[in-house]
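The complex appears here without one of its protein chains, the remainder shown in place.
Note that the chains take the letters A, B and C in the order they are written out, and that residue 1 is the start of every chain.
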Amino acid sequence: MTIFEFALKRSFGNPTNLIFLSLFPLAAIFLPQSELWPALPYGYHYFGILLLFVAIRLTAILIEDRTSGIVKRLAVAPITHFSYLSQNLLAFACILVLQCTVVVAGGVLYGQELGQPLMLLVLYVSFAFTALAMAVAWVALYRSKEIAFLVYMTIIVLLSLLGGMLFPVEMIPEPLSRVIMVLPTYWLTDGMAWVTSGGDLLDFWLANGVLWLYTIIFLTLGSVRKIH
Amino acid sequence: MSPVPYVQGWRFLQIVALIHLWIAGDARPSLFLLILLLLILVCLRWRFPLPPWTAALDIGAAALFMPFTPLAGYALALPIFELALAGRWLLALPLAAGLLLAQGDPAVGLWFFAASLFFGGFARVSLRNERLYQQEVDEQRKARQELERFRTELLAAGRASAHQAELMERYRIARQLHDHLGHDLTGASLALQAYDYVKEPEEAAKLLAEVRRRIERSTDSLRETVHNATPVARIGIERLEQVVQGYGELGLHFVKTGDMQRIQAYQWDLLESCLKEALTNVARHSNATEVRIELQTGEAIVRLLVQDNGTLPDTGQPGTGLKNLQLRARALGGSLSISRGQGVLLVCVIPLEERGEPDEAADRG
Amino acid sequence: MTIASLQGVVKRYGTQLVLDGVDLDLHEGEILGLLGPNGAGKTTLIQTLTGMTPVDRGTINLFGDDRHPFSHANREKLGLVTQEITVFDELTARENVLFFAGVYGIKGEEKKRRAAEALAFVGLEDRADKRPAKFSGGMKRRLNIACALTHRPRLLIMDEPTVGIDPQSRNHILEAVTRLRDRGTTILYTTHYMEEVQAIASRVVIMDQGQIIQEGTVDELVRTIQHEEKVSIDVTDASLVDRGRLEQIAGIKQVTVHGNKLTVISAAGAGNLDRIITIIKEQTGLVGIQADKPNLEDVFLTLTGKQLRDKEEGS
Partner (left out) sequence: MRVLSTVPWTLRRMSRDYLVLLLLLGVPIVLLSLFSYLMGNAMAESGRLLFHDTAQQMIMSFQLFSGSVVMSYLYYDLFTEKRMRIFTLPFNKSLYAFSIMLCGTVYSLVLGVLLMTYAQLVLGVVWEHWVWMSYNLLLLSVVSSIVSLILMFSVRSFKTAERLTEIYGVGFIVLAGLFFPMPDNAVMNFLGSYGNPLTLSDGAVTAMANGEAGEAWLQANVLAAASLVLFPLMLLLGRRKMR
């Protein structure tokens, strides 16, 4: 578990990461509630975007390993690529799950209206894994950390815009409103809508299920071993 | 170009088609699970070579949703493609019956299936062709390498026989010198020594005549030996010089240093071929006006360097002529290197055989 | 004993042939210097030998196993010092070494001991708890080596381990490499720097255009090319020397005068030094004689007509 342990150490070694990992989630707890839309307090409504950012920041470690040549060393060492990747992902997942828990628990203690906090936590965790898997797949495409990050930023903006995080999904006109159902962020907002307004429990689990299937898909795509 | 990207592309395209059908249809959220399940299988096939039986997983996923949606019927196109790709297209036929179960548009489904079946079969054929082609290329390469090894052995054998022939010739000359020249000269020398002690003029005149006769005979014999030993064709450095003269129109500078005697016949052969090839290339393909040729013979190697001042760009791989020469040079334990910088530079290095008295050479060096 | 070997290895990238039937044997306990210009295929050779890239043809044998040369058991005996400095900037030197020790499955007290040992081996024990971001180039290179030593590899592959560092650090590294060899480690060493190979390698392989074009000991290689000798002679007054007379001596190719220094180039083994000195002594005073020996750089130049290193990048 050396790689796991060091992935944790390195994730917290970077000051910008620290802000992303601690300050932003804490700030999210205290953001106000809107009268009309969204139904969740702003901090919780936008938390998905934060998860997307945190995921790409954490997985930047994988690009660093590739550009610095660490991957070469590990390719020669008696360790499989699978175990390298899974230990890193496990570390990142631990951080994200912890973050979700802190945010939801903080909200409950602070007295935010969260509908069903436990279900919200489940949904956040599901989405955290999806975000992580997406970031891993994305990072596998790039050699430069900066470019991967900048281009992914625009993807995040588009994803959150179309997924109904900056804009109520109901406002999106007909043909597009169907197309956006393929976006993972749509299923997050779908799940969040269930958390606040309730409904068929099956719908909630469907949203989670879709997120988990996406996780598997992106992990399959992102698990390619690239040395250069 | 390999057909593999097209196969992968087709798989993803099928998923896109399903998504389109889903969106154009009722876009029920739960059906998206089916598409994602199939997408997982497609991704797995992209990453790892899955065995054909995994088509059963696609069929299973589709069957699960069959009662609820026509989409599941269309989804059978995926396993049909996989089966056709695996050459089990007969197994794909019963799947087409799924069309009857699905409530969708049978026309769309029919052509979707037919396209999958045909492209699957086509991809199978082109994948197999690619494999066969690669196999053939590899075998040819192997054959060429064996040929090369064989030629190396042949050259070594030729080298050995050349050496043998030289030894025999040397022995023949030595024997001739010893048998005829040697006897006669020894006899003449003895006769001259005896001449000093002979008092009688007749005896002396007889001895002198004998000496003259012997010397005359040995002169003849020497002339004959030398005549026999002198080759009719030009050899060694003269051949190289002749080659150089053949390209008089180019500005050629030929510099040679070292002991040319040490270069063996088979080595001259290679050097000549290299020089010819290099100069032909310059004359044919280059705009060079000056060519510098150096032949250096050292303690252990002979090195031929041909440098021109051409400015035409590199046209890629060296020609077969140079490739062959490279092989020949390697067969003689040497190397041939071509590089392009300011003009083309060709360097051929061949190791020389050990001198008869290596210790002495080392002491002086 | 052969510890690793490549047989008829062919590697293509697209249509480009990078390794063209390479045969190479590594013997236990030797330092094998691998030389060649950029693009000769050195890096690809290392990548195939370490299992980073599969080969298109040919076999690789590591530690006597050619069916599964890259099994975990074999990889535990293999070390790689990469060309890039592959250490984590955000971890201290000791943590870096501990990381790689952990990857090789070393645990507990043993791990700490091995880490300390590796750091001491490259002379970084007093900097063990500093971050490499503040290190000089040479210290980073040394840490880079230490990271490959904790598992005590039998075969250590070093890909240009001394690029861009000061002479002092370089000597330190070279000395460490010879100490490793004395401990019984087999080392494959690639570099641009001839003098390093000349100093430490027991055998040299020269690559060009994906092929091995020469191999042998340094002495053997140098001897093969020795077709001329260069002698520098310092005299009291060079203007008094009759160059024409010197050039008439058998074997002399060239005589040049630079200040009071005469440079005489003659055919190898001509044995004419005595006569040269006699003639010079007749004409002026002799201050000193110095014979220049050819080096591997010259070997490479002789074989290919190319410099091993492009002039501008040499430092």
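Here is the rule we use: a residue touches a chain if its C-beta (ideal position, glycine included) is under 8 Å from a C-beta of that chain, and two chains touch if they have at least 3 such contacts.
None of these values were measured; they are calculated from a predicted model.
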- Item | Chains still shown that are in contact with the chain withheld from the display | A
- Query: Of A:L150, A:L201 or A:I227, which sits in contact with the chain we cannot see?
  - Reply: A:L150
- Message: For the chain left out of this view, which of A:L166, A:L202 or A:I227 touches it?
- Response: A:L166
- Message: Under the stated touch rule, tell me which residues of subunit A contact the chain that is not displayed.
- Response: 16, 31-32, 34, 42, 46, 147, 150-151, 154, 157-158, 161-162, 166-167, 171-173, 176
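As a convention for this text, only the chains that are shown with their structure count from here on.
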- Item | Most distant chain from subunit A, judged by the mean position of its C-alpha atoms | B
- Message: Please tell me the distance, in whole Å, between the geometric centres of subunit A and subunit B computed from their C-alpha atoms.
- Response: 54
- Task: List the centre-to-centre spacing of subunit B and subunit C in whole Å, with centres computed as mean CA coordinates.
- Result: 28
- Which residues of subunit B touch subunit A in the complex? 19, 23, 27, 29-30, 32-33, 36-37, 39-40, 43-44, 46-47
- Touch list for subunit A against partner subunit C, complex: 2-3, 5-6, 9-10, 13-14, 68-70, 72-79, 227
- In the complex of these two chains, what residues of subunit C are touching subunit B? 8, 10, 21, 57, 208-209, 213-214, 223-229, 253, 267-271, 302-306
